[in-house]
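Here the complex is missing a single protein chain, while all its other protein chains stay put.
As written, the chains take the letters A, B and C, and residue 1 is the first residue of each chain.
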Amino acid sequence: MSVTEERTYTSDEMMSIAAARSLRNGQRCFVGIGLPSTAANLARRTHAPDLVLVYESGTLGSKPDRLPASIGDGILAETADAVISVPEVFNYWLQPGRIDVGFLGAAQLDKFGNINTTVIGADYEHPKVRLPGAGGAPEIAASCHEVYVVVRQSKRSFVEQVDFITSFGHGRGKGEREKLGLHGAGPTLVITDLGVFRPDPETAELVLTEVHDGVTVEQVREATGWDLKVSPELSTTEPPSEAELKTLRELKAA
Amino acid sequence: MSVTEERTYTSDEMMSIAAARSLRNGQRCFVGIGLPSTAANLARRTHAPDLVLVYESGTLGSKPDRLPASIGDGILAETADAVISVPEVFNYWLQPGRIDVGFLGAAQLDKFGNINTTVIGADYEHPKVRLPGAGGAPEIAASCHEVYVVVRQSKRSFVEQVDFITSFGHGRGKGEREKLGLHGAGPTLVITDLGVFRPDPETAELVLTEVHDGVTVEQVREATGWDLKVSPELSTTEPPSEAELKTLRELKAA
Amino acid sequence: MAEILSLRDAVARLVHDGDTVALEGFTHLIPHAAGQEIIRQRRRDLTLVRMTPDIVYDQLIGAGCARKLIFSWGGNPGVGSLHRFRDAVQNSWPVPLEIEEHSHAGMANRYVAGASGLPFAVLRGYTGTDLPKHTSTIKQITCPFTGEQLAAVPALNPDVSIIHAQRADRAGNVQIWGLVGVQKEAVLAAKRSLVTVEEIVDELEPVPGQLILPSWAVTAVAEVPHGAHPSYAQGYYERDNGYYEYWDSIGRNRDSFEEWLSDKVFSMEVNTSDDGGAPLVSADRVRVSRKAQEAAK
Partner (left out) sequence: MAEILSLRDAVARLVHDGDTVALEGFTHLIPHAAGQEIIRQRRRDLTLVRMTPDIVYDQLIGAGCARKLIFSWGGNPGVGSLHRFRDAVQNSWPVPLEIEEHSHAGMANRYVAGASGLPFAVLRGYTGTDLPKHTSTIKQITCPFTGEQLAAVPALNPDVSIIHAQRADRAGNVQIWGLVGVQKEAVLAAKRSLVTVEEIVDELEPVPGQLILPSWAVTAVAEVPHGAHPSYAQGYYERDNGYYEYWDSIGRNRDSFEEWLSDKVFSMEVNTSDDGGAPLVSADRVRVSRKAQEAAK
């Protein structure tokens, strides 16, 4: 490994690169705004050139040559295989389960992968903080074969139970998705700036399965709002390669 | 009037021209296959140049320079303001009541303007004659502000009661459309090769209001399968003008 | 990703006895060649779905491939009746044909529901007509907000949908323009799909009014020039109106129809290219000459 004592990359870069690596070439990926879009575009420029990017603004197969500034950047339409209406993207493409991976961000995420982007505080009518709301996320989380979440981790964002379920993960445990008739597997992977989490196969509780190089399990625990379980097969994330870092930085600079 | 003893036009030509005259400039007309299409295209080339032709194949504002050979003739797409999918034409344009006139043909029509294009004979499972079926007609008849029917008249086609209601007219009389929650006024005009019929304002029964020039009321009665009522204000259709005939013949020859 | 196959291989792999099969194309781009290949491969007990069963389904029904037809308008457009369809409905020849009859609006919405992954669609339809008396797939539904009564129809999800398009690229992305009918919905509603195309090209040049089906939404693409004949392919060839007249004379009698089957469909079997390289052009897919039309009358 070529990491010197002084790290040459930020934890946000590690997060984007780890998230990008999780996508496989040829997959169809419904891309959320922000961190997921960065990761998906990085994946397409590194190991997954045939990743199919679908944006809720109505683009199928966008191939932007720079990072889109928003979910509806003109570059997404100009480089798409097909541009369709917003109702069509949700009804014909997302809802029937044509998309492999839904790639989402979160303001708050709980130990069962439920996502909150609506309100902080228990009282919906008088919230402590009013967040943007649902957007496309509830149905992305419901209909994609799998959901990957990418989020900066802290005790505030990584909580025992979200204040508001904007997008259903595993509810309060294994089997709840099936009971509700949801077709997709829900969140199978969470990538943060500290590590990687996967639902326990028995309980669906998120378990730490990877720490990023240079991060300790204790650091992860301190940034987790519940009594974190650690996988017995805990591994360490491969640090960013020079090529990954270069590509990511070029993407963000453009 | 310039009609000589020997008529210089056929009864079919009179029918098409009378049907064309019924359309007003600027109206939006949902055009059925066959006779209605001839009449609508004639209207657009004579007194109603801004008639908006809508075809169920998905064309809005077609301006064909010859008679379309079918409901989906390429000329309809090539000359349209907009080409849309078949679901869209029914859902976004017909269903909400955006179309003024539905212009339909009929295999069988009864005295309350109900249309049959499904089966001849009382037994649906074992019909005497199997006709093409509904196509777009049931919803055209339901959703347009008004419906005009153009049909060649005979005792077989003009019946007391249709064998099968493919498209609902006035049912068994006045007020039935309202009871069913239908928004459009239904058939307000029927044009045949012999004359013109309108529903009685009290009963909704079709009444002869015009005979074509040279046709007697007796001839109309003989070609009607019910005890025909004649309007006290019966008038005679103005014979085709030379310009109308010339335009119609050019259209059909092209 | 769509596989590029010969028409024969595509039909062999995708269409099975007993399948529910939709061939769509609204006047424009009707997949006639694919229909004839299904006849040639002697498929049986198909449930055929199509808004406008015209000549293509008259041929399949007459050849005995179908046990059921789901449709909204069955005729020879601009000419008259479908004689093989009538013979099947009225006389069960060559085999009985069950029918399930809707309106265009109903059929279009059934495909929309199928494409949308929903079990049913809602429309203002069928009101006052006799169709719901005979078609069990038309029900009523109540709006949970206004209490209004509307019609509900179940989704159509064919085992395989087949359409014809102008072009595909080598990756299997499909490009269609002109009247696009209900083809996108038919493909997206189906478990498997086959798109026959006029040509496979290196790059799909954008065309105004185009509709693109990405390769990953299609199972197979087959290059079949003139595959829509006697219907038309905008930008490639016009509708062969003479053929529709000619078909009336062929379809009218069982004898002339069986002769046509033998001459124009089954005898083509040996000419099918094996490698998918040289596309099959059936003798039937040649513009009907004025002479042939005259002879037919």
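Criterion: a contact is a pair of C-beta atoms (placed from the backbone, for glycine too) under 8 Å apart; a residue touches a chain by one contact, two chains touch by 3 or more.
From a predicted model like this one, the values you see are computed outputs, not experimental measurements.
Chemist: For the chain that does not appear here, which of the shown chains does it touch in the whole complex?
Modeler: Spelled out, the missing chain touches these shown chains: A, B, C.
Chemist: Which listed residue, B:H47, B:R98, B:H145 or B:K174, touches the chain dropped from view?
Modeler: Only one listed residue reaches the unshown chain, and that is B:R98.
Chemist: Consider the whole complex, including the chain that is not shown, and state which of A:P36, A:P64 or A:G136 touches that chain.
Modeler: A:G136
Chemist: Based on the whole complex, identify which of C:R124, C:H164 or C:H229 touches the chain you can't see.
Modeler: Answer from the full complex: C:R124 touches the omitted chain.
Chemist: Using the touch definition from the top, which of C:A12, C:I141, C:A171 or C:I200 touches the missing chain?
Modeler: Checking the options C:A12, C:I141, C:A171 or C:I200, the one contacting the hidden chain is C:I141.
Chemist: Among A:P64, A:G102 or A:G171, exactly one should touch the missing chain; which is it?
Modeler: A:G171
Chemist: Take the complete complex as the reference. Which residues in chain A touch the chain that isn't displayed?
Modeler: So the residues of chain A touching the unseen chain are 33-34, 56-59, 69-74, 76-78, 83, 85-87, 90-91, 94-95, 118, 124, 126-127, 129-139, 142-143, 164-168, 171, 176-177, 180-182.
Chemist: Determine and list the chain C residues touching the chain excluded from the picture.
Modeler: 117-124, 137, 139-141, 143-146, 148, 150, 152, 154, 206-210
Chemist: On chain B, what residues meet the omitted chain?
Modeler: 26, 28, 52, 60-61, 81-82, 91-92, 95-98, 143
FYI, only the chains that are shown with their structure count from here on.
Chemist: Work out which chains are contact partners of both chain B and chain C.
Modeler: Under the touch definition, chain B and chain C have no mutual neighbours whatsoever.
Chemist: Determine the chain that sits nearest the middle of the structure, using the mean of its CA atoms as its centre.
Modeler: Central chain is C.
Chemist: Specify the chain most distant from chain A by Cα centroid.
Modeler: So the chain farthest away from chain A turns out to be B.
Chemist: In whole angstrom, what separates the CA-based centres of chain A and chain C?
Modeler: 42
Chemist: On chain C, where are the residues touching two or more other chains?
Modeler: 184-185, in rising order.
Chemist: Name the residues of chain B that each touch 2 or more other chains.
Modeler: Where chain B is concerned, no single residue meets two or more other chains.
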